[in-house]
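After the structure tokens below, expect a handful of questions from me.
Of the protein chains in this complex, all but one are displayed in their positions.
Right, chain A next:
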Amino acid sequence: MMNSLISLGAGFLDWLEAVGRAGIFIVQSLVRLPVRLGESINLLIRQLYSVGVLSLVIIIVSGTFIGMVLSLQGYSILAKFGSSGSVGQLLALSLLRELGPVVTALLFAGRAGSSLTAEIGLMKATEQLSSYEMMGVDPLRRVIAPRFIAGVISLPLLSFVFSAAGIIGGMLVSVGWLGVSDGSFWSLMQQSVNFDTDVINGLIKAVVFAVVVTWIAVYQGYECVPTSEGIGKATTRTVVLGSLAILALDFILTAAMFGDF
């Protein structure tokens, strides 16, 4: 009994310490200012490409399919109440408020987060990070900061791309296939979507998820055990911890934004 209490306490302290270390880590990499601005922008653009642009395909394809499925499901229920025209409203609200940020963040953790962790971990294993240090160049500034910032910029943008792809996919199914009139599809959507409560709240969610997922990914890479096994485990942790954090935070944010207290 006593022993399990002790190990519980020790585990909690370890966790607190890790959170503290991760916090100091990200603050340090952002606070240390770049020496040469032009080069930093170059590094950022390169990372925006590999983290953001290369994630576009998976985001657009998934968004389209999710929009199509939502339309099919939504139509079959709404038609029972004779309000199949509202399918556009259903699509836009569920995508902007929930599915856009959440599913994009989950896909992002799997696609970009894991590759960030593996890349940084491999840099550590091949002594590239030590090499920067030895040259008097801070690896936090050079390697971590551009990747973190690129993630925080990319994910919210990808989330809107996802929502747009979803709405187009949903329109193809409901208007093109199920025969919903396109006038009611668009006008009901326009009437019901509120910029502040829906678009901005979705954006806030996406930004929060972006910070958390990218933070976990770069930290896991930087702190991993520099062996093939260690990098594998760190990559898995990025995806698992990232996904759990997204879902838990989504509940908290949704409760705060849309809950009636």
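Simple rule for what comes next: a contact is a pair of C-beta atoms (placed from the backbone, for glycine too) under 8 Å apart; a residue touches a chain by one contact, two chains touch by 3 or more; residues count from 1.
Criterion: contacts and distances are computed from a predicted model.
> Unshown chain, UniProt name, "SoxAX cytochrome complex subunit A", "3-oxoacyl-[acyl-carrier-protein] synthase 2", "Putative ABC transporter ATP-binding protein" or "NADH-quinone oxidoreductase subunit J"?
"Putative ABC transporter ATP-binding protein"
> Among A:Gln73, A:Thr126 or A:Gln190, which one touches the chain that has been omitted from the display?
A:Thr126
> So which of A:Leu13, A:Val137, A:Ile200 or A:Val240 would be touching the chain we can't see?
Only one listed residue reaches the unshown chain, and that is A:Val137.
> Using the document's contact rule, name the residues of chain A that touch the chain not shown here.
Interface residues of chain A facing the absent chain: 35-36, 39, 122-123, 126-128, 130-131, 133-138.
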